[in-house]
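Each chain you see keeps its place in the complex, though not every chain is here.
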Amino acid sequence: MDLEAIAEISRLKYRYARALDTKSWPEFADTLLPEATATYAEHLRFDSRDAFVSFLQDTLGPHVITEHHCGHPEIDVHGDTATGIWYLSDTVVVPGDQMMMRGAAFYQDRYAKDAAGRWKIAHTTYERTYESVYSLADMPSFRLTSNRWALIGSPQYGVPGVAP
Amino acid sequence: MDLEAIAEISRLKYRYARALDTKSWPEFADTLLPEATATYAEHLRFDSRDAFVSFLQDTLGPHVITEHHCGHPEIDVHGDTATGIWYLSDTVVVPGDQMMMRGAAFYQDRYAKDAAGRWKIAHTTYERTYESVYSLADMPSFRLTSNRWALIGSPQYGVPGVAP
């Protein structure tokens, strides 16, 4: 096994998830090749990095908390390309809609080196084992005791996640 | 540390969990030595791969969604055998019974190479830190928006997880 390449690709995936869940869109975009494609369901297909990032940036604003944990890497390296299976466990909370989502899926990614020799995501897709949603109205005691984006839009603070 | 062996054993465990949670029983069986043993509680002991796989296959049919995330590998390699501690986070949903289970445990595995020199599971057991169950009747809004096995048993589709 090419342990060095596997370690580099794993870090790429971790940076991808961290940037996604902290809404750090330039850092997120940097994990993808410009021509990267992504498929999440029949109606969610993206033919370029820009289309994919724009969609996520528009959809996952500060009103949405996302949590994507990726584990169980099964990465095969073939020279300058590689494939990876990952086990996703994800949670989404939309406080304003009282919506909670929990699910799991297996990612099937392809990776390739860019011109500078750095590993990037060339294609990402996943197949869910399950996805569940419920309303926080069923749990009247539920409250967020911390929310990195809670202060966005409040008049006195301009910087997300920074307390006074 | 024998990083190559640790990487191989980790992939073995990931394949084990993926095959378990996708109900891919032949692939699951292939992660175990024929003489593998498994112990989950005082009354759940298996003396062979076949007994273990048969039990899981009978118990975890398409009416059950399972999610086993294994992390925190602490693997020690001693020549052709090895031991591993893993931190399990598991969720089980039985939609028909409105049952939800969530828990955590520490696995204590033993591994050995088979005749072909490939790492296999020789013994697996875990000790729970906790396990909790609740009824989905407490969450009337709960619904599955995706279920890999939802179509099984419906007359028009024969293949699990494949939409029309």
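Going by the order they are written in, the chains are A and B; count residues from 1 in each one.
Just so it is clear, a residue touches a chain if its C-beta (ideal position, glycine included) is under 8 Å from a C-beta of that chain, and two chains touch if they have at least 3 such contacts.
All values derive from a computational prediction rather than experimental measurement.
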item	value
With 2 copies placed, total copies in this complex	3
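What we mean here is this: only the chains that are shown with their structure count from here on.
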item	value
Whole-Å gap between the CA centroids of chain A and chain B	25
Residue ranges of chain A in contact with chain B within the complex	1, 3, 6, 69, 71-74, 85, 87, 89, 101, 103-104, 106, 127-135, 137-139
Residue numbers on chain B that touch chain A, as the complex places them	3-4, 7-8, 11, 13-15, 17-18, 21-22, 65, 67, 69-71, 89, 91, 93, 138-148, 161
